[in-house]
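Excluded from the complex is one protein chain; the other protein chains are retained at their positions.
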Amino acid sequence: MPMNSGNSFSHDLPEQSLILEVVIGFLYPFMLLLGFFIILNGHHSPGGGFQGGSVLAALFIARYIVFPVHDINSDTMHILQRIFLALILLTPMLLLFTGFIHQNPEFRSWYLLLMNILIGLQVGLELGVAVLRFAFFEGVGKTWHL
Amino acid sequence: MRILMSALLVCLLFTAVTFISMEHYEQQEPVLSQYIIRHFQEDARTDNAVTAVLLNYRMYDTMFEVLILLTAIIGMKQFLPGPKDLQQLKEQNGDAHEQR
Partner (left out) sequence: MASVAEFFSRLSLSDMAVGLFFIGLYGAMTQRNIIKTIMSVGIMDAAAIVFFVMINFEPGHRSPVAGTPADQMADPIPQALMITAIVIGVSVVAMCLAMYMRVVFRYKTADWNTLIRRLGD
């Protein structure tokens, strides 16, 4: 199992069990598929951005359970979150509030699909960052006098 | 004593609230939901009424909800420093910070 992460904060978790690793490795693509299914079918069936985003956040937890190293670049995720937030605020402003979508109603389902994808990715990234922060601080940060 | 008083207060409040809600039964005509149920398919071109409410009728709610979520995550990052912040602290303060 590759444990070298590049940063100097090693983790003192015990070695993970093989059963957990194999089962999560088997379920990982299905979780990804389920999350994107819920997001992309949000305008045809029950589902949507928030629900699918929560499923996508479970991917981060599964990955952390199998490889308990902190090599995910949190800064990149934070920049991505800001970009997604700007897009979420800009898309309705440009499409809905200017009246573009009222004149061309054939773009309405594309607008809903785009907003669902943006919201889903945003919620997934945010919940994943929150969970990883908690895990890191629980393991490493408590040895620091802050 | 404190626990007993709290339990009594909570039971009294529960009884009062449920009693009032039993005595005052009123039902209004659900105009808004009737309108949404009838018209959401041609208004929003979607099959899911919840998505229509969330992304078409009440767009402001969703926008500021995502903003609130990002604000909470930024506050969490402020309280729980990550690997980068701890590395910076280590370089600034040497090893003096590592132990209490």
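Letters A and B mark the chains in the order given here, with residues in each chain numbered from 1 onward.
Simple rule for what comes next: contacts are C-beta pairs under 8 Å (C-beta built on N, C-alpha and C of every residue); 3 or more make two chains touch, one makes a residue touch a chain.
On a predicted model such as this, the values are computed, not experimentally measured, just so you know.
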Chain B residues touching the omitted chain (full complex): 2-3, 6-7, 9-11, 13-15, 17-19, 21-22, 30, 32-33, 36-38, 40-41, 47-50, 52-54, 58, 61-62, 65, 68-69, 71-73, 75-76, 79-80
Interface residues of chain A (partner: the chain not displayed): 45-46, 48, 50, 123, 127, 130, 133-134, 137-138, 141-142, 145-146
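By definition in this document, only the chains that are shown with their structure count from here on.
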Whole-Å separation of chain centres (CA-atom averages), chain A against chain B: 19
Residue ranges of chain B in contact with chain A within the complex: 44-48, 50-51, 54-56, 59, 62-63, 66-67, 69-70, 73, 76-77, 80-84, 86-87, 89, 97-100
For the chain A and chain B complex, residues of the former touching the latter: 7-9, 42-48, 70, 74-75, 78, 81-82, 85, 88-89, 92, 96, 105-106, 108-109, 111-112, 115-116, 119, 122-123, 126, 129-130, 133-134, 136-137, 140-141, 143-146
